[in-house]
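Provided herewith is a single structure, encoded as C-alpha cells, for subsequent inquiry.
Only one protein chain is missing from this complex, and each of the others stays in its spot.
Entry: chain A
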Amino acid sequence: MLNYFPNTSVTHGMGNQFRPFAIQMVTKMGFQFSAMLIALLTIMLGSGAIASELESGLIQGILTRPIHRYQFILGKLGGLVLLACTYATLLFTSILVIGALFGLSTITSLTFSQILSGWLLYLLLPVAVLCVTIFGSVTFKAVPNGILMIFIYILGNVGGMVEMIGQYVNNNSVIGTGIFISLVSPFQTIYSTMERIMVPNSELAAGAMAGASLSGSGKPASIWMFLYIAIYMLGFVTLAIRKFSAKDIS
C-alpha cells in the first residue's frame, strides 16, 4: 500500500504528501486485522473448550477425579488465556518488527510506555473474549456458542461505528445507543483504546485518517469503562463457574 499510493493517478507526484496517510492506514489496519484475527481465534479456541468435552463425554473421566468444578473452569480458562496471550504477543511483536523494518514513523516513534500499554490492552482483548466464551461454552453447544460469540464481537464493532456516527452528526441518542452496545460488547472499546495509544491522533494525518478504521473517533475509554470491563469479565467467569457447578454431566 505504501508503494501503491505514490503511483496512482490520483496521488501522482504527491507521494510524499500521502505517505503519512498511508502509514497511518497501514498501521491501523495491521492492528485492526490482527486484533480481529486474535478475537476470532480465541472464539474458536474457547467456544468448544467445555461444550465439546461435555458433548463427547470426555469430561466424565476428569470430573470424577478429586477436583472441584471451579478448578476445572479456572484451569481451562488459564490454559486458554496463556495460549491466546502467547499468540497475541507473537502477532503484536510481528507488527512492531515489520513496521520498524519498513521504517513506519508510527512504529519507530513509539515509546516504551506506549508499547507496554498497547501490548497489555492487546492482550486484554482475547482475555475478555475468553471470559464470555467460557460462559457460552458451559451454556451452549460448541457451534452455536461460536456463532453467538462472533455475533457479540461484531456487535461491538457496530457499537463503535454507531458511536462514531453519533459524534459526526452530533446526536446524543445515537451516541448513547453506541455506548449501550459497547457495554454489551466492550471488545471494540478495548481495541480502540489500544489503537489510540499505539497510533495517537496527534498528527494531522492521524486526525484525517481517524475514520479509516472502525474503532470510532472518541477519546480512549475512561478508567471507569475499564473498571466496568473488569467487572464484566469477572461476572462472566463467575456465572460460568456457578452454572457449571450446578450442571448435570449426563
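We adopt the following convention: a residue touches a chain if its C-beta (ideal position, glycine included) is under 8 Å from a C-beta of that chain, and two chains touch if they have at least 3 such contacts; residues count from 1.
To be clear about the criterion, contacts and distances are computed from a predicted model.
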Per UniProt, the name of the complex member that is left out, chosen from "Ferredoxin", "Proton-translocating NADH-quinone oxidoreductase, chain L", "Stage 0 sporulation protein A homolog" or "ABC-type multidrug transport system, ATPase component": "ABC-type multidrug transport system, ATPase component"
Which of A:17, A:60 or A:171 contacts the chain that the document leaves out: A:60
Chain A residues that touch the omitted chain in the full complex: 56-58, 60-68, 246, 248-250
